[in-house]
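Removed: one protein chain of the complex. Kept in place: all other protein chains.
To keep things simple, chains are lettered A and B as they appear, and every chain counts its residues starting from 1.
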Amino acid sequence: MGSLFALPAAVLGFFVRLGWVRSIALFVGGAFALVATMSLYSGISAYYASPPTVLASAEFHLEPKELALRSDGPFGNFKNQAQLQRGFQVYSEVCSACHSMNFVAFRDLKGLGYNDAEIKKIASDWKNQVPSVNPDTGEAATRKALPSDHFPSPFLNETQARAANNNALPPDLSLITKSREGGAAYVYSLLTGYANQAGYKNEDGKELLKEFPDAKTPTNLHFNPYFANLNLAMPPPLTSEGQVSYADGTKPTVDQMARDVSAFLVWTAEPNLERRHAAGLPVTACGRSARAEDAGEDSPRQGQRRHHWLSATKLLHSATTTTRSNNGWRVAGATVRTTNRRPPRCRDAGMRSYSPQLSIGTRNPGLH
Amino acid sequence: MATKSAEVSEQTGTDGVRRRDFLNVAAVSFAGVGTVAALVPLVVQMSPPADVLALASTEVDLSKIVAGQGIKVSWRKQPVFVRNLTAKEVAEANAVKLSDLRDPQTLAERTKPGKTNWLITMGVCTHLGCVPLGIGEGENRGPYGGYFCPCHGSAYDTAARIRQGPAPLNLQVPEYKFTSPTTVEIG
Partner (left out) sequence: MSFAWAKPYEPKHPAMRWLDQRLPLPRLVYNATGPGYPVPRNLNYWWNFGFLAGIFLTIQILTGITLAMWYYATADGAFGSVEHLMRDVNAGWLIRYAHMNGASFFFIVVYIHIFRGLFFGSYKAPRELVWMLGLVIYLLMMATAFMGYVLPWGQMSYWGAQVITGFFSAFPIIGEPVRQWLLGGFAPDQAALTRFFSLHYLLPFVIAGVVVLHIWALHIQGSGNPTGVDVKDEKDTLPFHPYYTAKDGWFAAAFLLVYAIVTFFAPNYLGHPDNYIQANPLATPAHIVPEWYFWPFYAILKSFTVGFILPAKLWGVLAMFSSILLLFFLPWLDKSPVRSGHYRPLFKIFFWLLVADVFVLGWAGGFAPTPFRVAVGQVASAYYFLHFLVILPWISRVETPLPLPNSITESVLGGEAAEVAPVSQKKPRRGSVATAG
């Protein structure tokens, strides 16, 4: 009879010894771990029972091609104004028929090297006009753009845009390179990546339509392996050489036009990029050189502690010797040294030009 | 004599204490109720206001939607899929055994009588709220020919019932009624 109660009593005793916090913890932790494990088991058995369908895009989607631009990297800038102006020309003659650029104003074109008169002309000649009001009748009307206006949209609203484009909405291009994985390289790859779906093979030699007959391009869409879903609504915008005739005489191949407009779209996404890099240089160089001064020569490692202060080492010295009773101890490790170095001034650190001699403590010249 | 006055004074003494207690409790309760009452508007103001509630219904014109087509409309700022099922899709939906379904429902239960080809459901995946593909031309309709959610791979069949993937329930059917053979009012 007693043995019947032995096991439950032992279990109860265990929980009592554990205390109520740990008992609840055991229960809660066990419950979560159990359900997570059940989910794991269910996921694994579902995977082997009915393996998930592989989508065509998984095997045939291509990563963007390489594209080197002047604006790349930590020292990127927009000094290649010739290319940016060509890109703007491609936008105005090809893309602006369908794509708006709502966040860019005509006056921003100054950053591309146009002067005020040129900008005024570009704005007033711009084929899309700005919504306005007829001053006599009060009815809705349009007017020519001014330099202070943002680029007007080619369509009145989303509905009109979709109606003109088989129910697809051409995205605004102001931020396109910032809002797509791959940035400018993606835009460039997309523009030059249209392919014929019939007989299309990926690099493993698999043929798309044989493996995935369902991926056949529907009507009104166009096959482009650089697009995530493989078929996109935009027809190839750059189809032939000479679609745009460049003012500076550069050969307007499809590849060149795509590169130029991609570079331009990096500028529209972030006109302040050059300013950001220019400001970043003195801030980070100043920060590094200040600490380089602090670190100084390698101080011998004594004890377990090593401190890198500059003139605080002087404070340390005076603090330990004057205010503390001498119990025969000293602050472990610090090499008490006085220093005559003055603190570095940030304007020495490279506001004028980036100096390759800046170093971090070890006196090795290097650019970072 | 002394005991009588002592008794009287004792009685008034305890009475006085009890009255003080009562006054205390009453005053604090009053203040408490008042505070709660003052806080109620601050909490209630967060609920959906009248103008949001007014947008609670939307009318949809069905006349342009041919069999095999669907449109996405906005109702209460959320997408709703209005689809005209083909006879083949209706047959496919009816052929599925209820025991195979995670959330068993027949097509008839999800549509109005006599109008089983009109499938009106929320365009919100019941897993974590993404908008499934399949309503637009050329969109991926998934392995069951209905809707397919690209976020975590939930696949719905032609009656928008969940068949595969993590979503627990079928696409929700909102309240709607036919105000004429070619218009519905949702909500």
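Just a few scattered comments:
The rule we apply is simple: a contact is a pair of C-beta atoms (placed from the backbone, for glycine too) under 8 Å apart; a residue touches a chain by one contact, two chains touch by 3 or more.
Predicted model only: the values in this text are computed from it and were never measured.
Contact with the undisplayed chain is limited, among A:Gly13, A:Gly30 or A:Gly199, to A:Gly30.
Summarising the interface, chain A meets the missing chain with residues 18-19, 21-22, 25-26, 28-30, 32-40, 42-44, 47, 52, 74, 102-103, 108, 171, 174-175, 178-181, 183, 228, 269-272, 275-277, 279-281, 283-284, 287-288, 290-291, 294, 303-305, 307-309, 312, 315-316, 319, 327, 329, 331-332. Counting over the whole complex, chain B has residues 46-49, 52, 72, 74, 76-79, 123, 128-131, 150-153, 166, 168 touching the chain that is not drawn.
Going forward, only the chains that are shown with their structure count from here on.
Each chain gets one centre point, the mean of its Cα atoms, and the points for chain A and chain B are 37 Å apart. Against chain B, the residues of chain A that register as touching in their complex are 50, 52-53, 55, 167, 218, 220-221, 229, 231. Interface residues of chain B facing chain A in the complex, by the touch rule stated above, are 136-138, 140, 143, 153, 164.
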